[in-house]
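Shown here: the complex without one of its protein chains, the others still in place.
Up next, chain A:
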Amino acid sequence: MTAVPLNPPRRLVEFTLDGEPARVPEGSTILDACDAAGKDVPTLCYGDTLTPKNACRVCVVEVEGSRTLAPACSRKAEPGMEVRTDTERARHSRKIVLELLASAADLSTTPRVAEWIKEYEAKPDRFGEDAATLNDGPKVDNDLYVRDLDKCILCYKCVDACGEQWQNTFAISVAGRGFDARISVEHDGPLTESACVYCGNCIEVCPTGALSFKSEFDMRQAGTWDEERQTETTTVCAYCGVGCNLTLHVQDNEIVKVTSPHDNPVTHGNLCIKGRFGYQHVSSGKAT
């Protein structure tokens, strides 16, 4: 059983959400309130283990009295606030954000995005055949994971996970500016010449599959990746005494990917190279 840490009770904030009264603990975001009320607000750059960067702007909502739309993921609920999540204005911005992203990046492995594109009637191909795309191609420079920056939406989550919010390795950063901005190590070199420690915590938070296990990347290339056929087993990593939870994704009796539960109080979804990538010896038959 997982121990759930209890926080001291917090005061409640009362505000109006889509015309209905809402009460959430002080410090909660509008998104928290939407989740509690069972409203489905799309998110891409939001991460449950990270401080919101509110860069993608797909979660925008209308706040009464505010000149612009507000990102639900990071705007805190304030007493008396009047929030509308489903107005024409908010839906329009979400639609355009989806169109812009899908016209520039490859969202084929982004969960739920196809559903949202349908829901918001977004037409990513309306910008014409000559619309600029990222056009980078996958970077395969090591045996553990692949950076397919064509799929990158620049959510900053990998940078935050690698840097001050979790790993403190600072191997990657956003380089360049505007449409030319890319996630990069210094001098845009290969990972093997960077400070990367291959903890894979960037893969854990990547919302689009731009960062993926080499095993997943290869299987997708070969057309053999099939999540329907995969099972997930959560266990405890045996490499050291910390006790990290591992979730092993198994397809055809082979481990194809390792994640960690985000609500695990030990890992918060983070692992080290051994937990993340050290599974290969299980399949090699030597670990008996």
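Here, contacts are C-beta pairs under 8 Å (C-beta built on N, C-alpha and C of every residue); 3 or more make two chains touch, one makes a residue touch a chain; residues count from 1.
Here is the rule we go by: contacts and distances are computed from a predicted model.
Trainee: Of the candidate names "NADH dehydrogenase subunit F", "Putative ABC transporter permease protein", "Cytochrome bc1 complex cytochrome b subunit" or "Susd and RagB outer membrane lipoprotein", which one corresponds to the UniProt protein name of the undepicted chain?
Mentor: Its record in UniProt gives the absent chain the protein name "NADH dehydrogenase subunit F".
Trainee: For the chain left off this view, which of A:16, A:109 or A:173 is in contact with it?
Mentor: Candidates A:16, A:109 or A:173; residue touching the omitted chain: A:173.
Trainee: Could you tell me which of A:11, A:187 or A:281 touches the chain that is not displayed?
Mentor: A:187
Trainee: With the full complex in mind, choose from A:17, A:41 or A:60 the residue touching the hidden chain.
Mentor: A:60
Trainee: From the listed residues A:81, A:154, A:211 or A:258, report the one that touches the chain absent from this view.
Mentor: With A:81, A:154, A:211 or A:258 as choices, the missing chain is touched by A:154.
Trainee: Since one chain isn't shown, list which residues of chain A touch it in the complete complex.
Mentor: 54-58, 60, 68-69, 71, 74, 89, 92-93, 95-97, 100-101, 103-104, 126-128, 130-132, 153-154, 156, 163, 168-181, 184-188, 193-195, 197
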